[in-house]
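Complex shown without one protein chain; remaining protein chains in place.
Presenting chain A:
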Amino acid sequence: MKQSKFSTFYALVFVFFSWVILYFWLDSNIIASPLLVAVTFSKILVPELLPNLLFSIFRILSAVIISLVLGVSIGVLTGLYTRIDKYLAPLIYLLYPIPKIAFLPVFMLLFGLGNLSKVIILIAIIIFQIIVTTRDGVRNIDSKYFASARSLGMGSKDIYFQLVLPAILPGILTALRITVGTSIAVLFFAENFAVHYGIGYYIMNSWSMVNYPKMYCGIIAVSLLGYFLFKVIDFLEIKFCSWQKVN
């Protein structure tokens, strides 16, 4: 715990000094003064940043939760039953590499301009990672555990919840970490279309209004949002996957 607090502190110092160096070196108003940004940040955090952040968190969390439920289910089915995999795998392989963000206009046409299209495009991006990780995780479970489970008299429900899910959870959390970065980047882009709330919108709006201090405040808020989400994943890992650490 001490170690992690120290490394967070170190990361903050590192980012701060890089910023200060750039500020004096480039001497341009595109790099806003750290001090000014800090003052602005404390002023607008509650009235401006927080509402926008909450909108973004709501979009990301809904997308992540829906992707997890659907993606893990599909992944478990394809991992356990080769017959299902035979039909789904080609579909997944074809759709996975498509840059879904390019289809944002299509999604907006289909699902409206509001939250729904944003959440759906996030799901379209996150879910494939979850499906593939889950499927491969299920396949890598040693068959001795299935024999062990059946010898104890476990039925399919118990096998899913006592064996399959715990075994693949570490892999899923890793996949989540990777997708969190992607989701925020995608959301930043998607929030520039037809919405008036969301941290992505806030940053680009400040930019077009040439309010650089506010823009940086938005950027810091995004960084903190990511930090918060990563910490939540770390917490889940400590809580549910501590058995892995002892290996």
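Basically, a contact is a pair of C-beta atoms (placed from the backbone, for glycine too) under 8 Å apart; a residue touches a chain by one contact, two chains touch by 3 or more; residues count from 1.
Here is the rule we use: contacts and distances are computed from a predicted model.
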What protein name does the UniProt record of the undisplayed chain give, "3-isopropylmalate dehydratase large subunit", "Protein-glutamate O-methyltransferase CheR", "Putative molibdopterin-dependent oxidoreductase YjgC" or "ABC-type quaternary amine transporter"?
"ABC-type quaternary amine transporter"
Residue in contact with the excluded chain [from A:K86, A:R150, A:H196 or A:K231]:
A:R150
Which is it among A:V138, A:L163, A:A190 or A:V222 that touches the chain not included here?
A:L163
Residues of chain A in contact with the chain that isn't shown?
144-145, 147-148, 150-155, 158, 162-163, 166-167, 169, 241-244, 246-247
